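Would you mind keeping the following structure in view while I ask a few things?
A single protein chain has been removed from this complex, and every other one stays in its place.
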Amino acid sequence: MSIITLTTDFGLGDWFAGAMKGVILGIQPRAAIVDITHEILAGDIRSGAFALAASFRFFPKQTIHVAVVDPGVGSGRSSIAVQTKDYFFVGPDNGLLSLALAEECVESMHRLENTKLLAASISNTFHGRDVFAPAAAYLSKGTSLSKMGRALTHYQKLSWPIPLLDKSGLRGEVIYIDRFGNAITNIGKEHLGTLDVAALKIAVAGNKTPFGFGQFYQEVAFGRPLGLIGSNGFLEIAINGGNAAKKLGLNVGDSVSIRPEVQSRG
Amino acid sequence: MSIITLTTDFGLGDWFAGAMKGVILGIQPRAAIVDITHEILAGDIRSGAFALAASFRFFPKQTIHVAVVDPGVGSGRSSIAVQTKDYFFVGPDNGLLSLALAEECVESMHRLENTKLLAASISNTFHGRDVFAPAAAYLSKGTSLSKMGRALTHYQKLSWPIPLLDKSGLRGEVIYIDRFGNAITNIGKEHLGTLDVAALKIAVAGNKTPFGFGQFYQEVAFGRPLGLIGSNGFLEIAINGGNAAKKLGLNVGDSVSIRPEVQSRG
Partner (left out) sequence: MSIITLTTDFGLGDWFAGAMKGVILGIQPRAAIVDITHEILAGDIRSGAFALAASFRFFPKQTIHVAVVDPGVGSGRSSIAVQTKDYFFVGPDNGLLSLALAEECVESMHRLENTKLLAASISNTFHGRDVFAPAAAYLSKGTSLSKMGRALTHYQKLSWPIPLLDKSGLRGEVIYIDRFGNAITNIGKEHLGTLDVAALKIAVAGNKTPFGFGQFYQEVAFGRPLGLIGSNGFLEIAINGGNAAKKLGLNVGDSVSIRPEVQSRG
């Protein structure tokens, strides 16, 4: 069996993901196709990159991960396939694969140019169906990357905000808001290191009352905020039983600061 | 082949359902994973329980049903697996499984405690990935429940409203509103029994004109309401060609009364 995952902004309201699956099964009838998500905000390369990076390693080795968030479809941007020590990645070379690849040991990387391994007729607006689906299906049948096209030595990287540590504390930002309204930040558990989080407070943009850390959602009272290390290893801001992003007015890019608890003197 | 279904409130916009599937396939590559739904309202245990109860018996015997609507994730609530005469159920012990289990003959029930059968590292916020997915995958490989953890003798039950019959008629309430705006009630066909529904009228909260029963949506004129026994065996309030919940202003918990048709005397 051969697993192919899909991460796209095609949505589920139209036929786009379905058509990709039809193409894959036409080439590789034994593929097990798994949706990671098709609901990335249209054209939001960064969120697509984050979703892929958050999930790819939970799949068995040799899984082929296809990602398509591709506002530049039909333009000059390259289509690529990348083999790492444990996985394959297929998608546009626009940064979408870069967060996942940053965690992997890249072994080889090629353009998707061999027209024998693509659709007979390639539209200018739907490379998911005409380029990436067939390439993934051929990879899953054992076709080597080197047959796909010219080798590449670099892939496009996304700029990514790094948390800053200064005398007032650690300052990061919100990078993703999930379905529950949890605001995931760029502050990883490695940034918190051996800090005693029990002595720290979290302040978020525009919100006046800092709050503390916890281990799980129901550790605080219903409706109260907390910070915790989420399932991805990043600090996330949550509200027990509520939507933190909505209730705290948080958006991607908003600042999140971690500071020692200040003793009230008043 | 081994079928594993998923019923969650994880949504389809993030990578949560995908990560669960990756974990399952890593343990049991032959699993056929079927989504029942991932769009249960966040934290709405009752709706999740209803969706599972409405669908589980349409799957082949021995199907493993995983359900995760789990606002208490990481707290003290138990994680459980239940074997019934025909199926397996896996999820948090918070009532989510209880409507389905009420229809089944329970054979054994165990906590999910055996760390060899769970993820190597268990997050406090995503037991769907780290606890329930691996447990389901091992069950599908034939691991017995008794290896999962201590046996249990009780599971958490949801309180569930029972229709009341008094001298003025039968009174129930709306328990679920589906995609089409059909308002499903807690009045089952067994409650209507051998009543002659042609002589009965349905009155809903806040709506002034009672309406009658029908067999199918288009039996009444376009835009008109009717009550009918839905595909689940419960009375549902519908509008031919329209959204009954919106047009009649119906919400979960609203009352629905069935009374003999009163002859107009005016």
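A and B label the chains in the order they appear, each numbered from 1.
Note that a residue touches a chain if its C-beta (ideal position, glycine included) is under 8 Å from a C-beta of that chain, and two chains touch if they have at least 3 such contacts.
Quick caveat, the model's predicted, so the values are computed rather than measured.
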_Among A:Asp14, A:Glu103 or A:Glu261, exactly one should touch the missing chain; which is it?_
A:Asp14
*Of B:Lys85, B:His154 or B:Arg179, which sits in contact with the chain we cannot see?*
B:Arg179
*So that we can see where the missing chain sits, which residues of subunit B does it touch?*
1, 3, 5, 7, 12, 32, 34-40, 51-52, 54-55, 58-60, 63, 178-181, 215-219, 228-231, 236, 240-241, 243
_Considering the whole complex, not just the chains shown, which residues of subunit A touch the missing one?_
9-19, 21-23, 25-26, 29-30, 33, 42-43, 71-75, 123-126, 129-130
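The rule we apply is simple: only the chains that are shown with their structure count from here on.
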*For subunit A and subunit B, what's the span in angstrom between their mean Cα positions?*
31
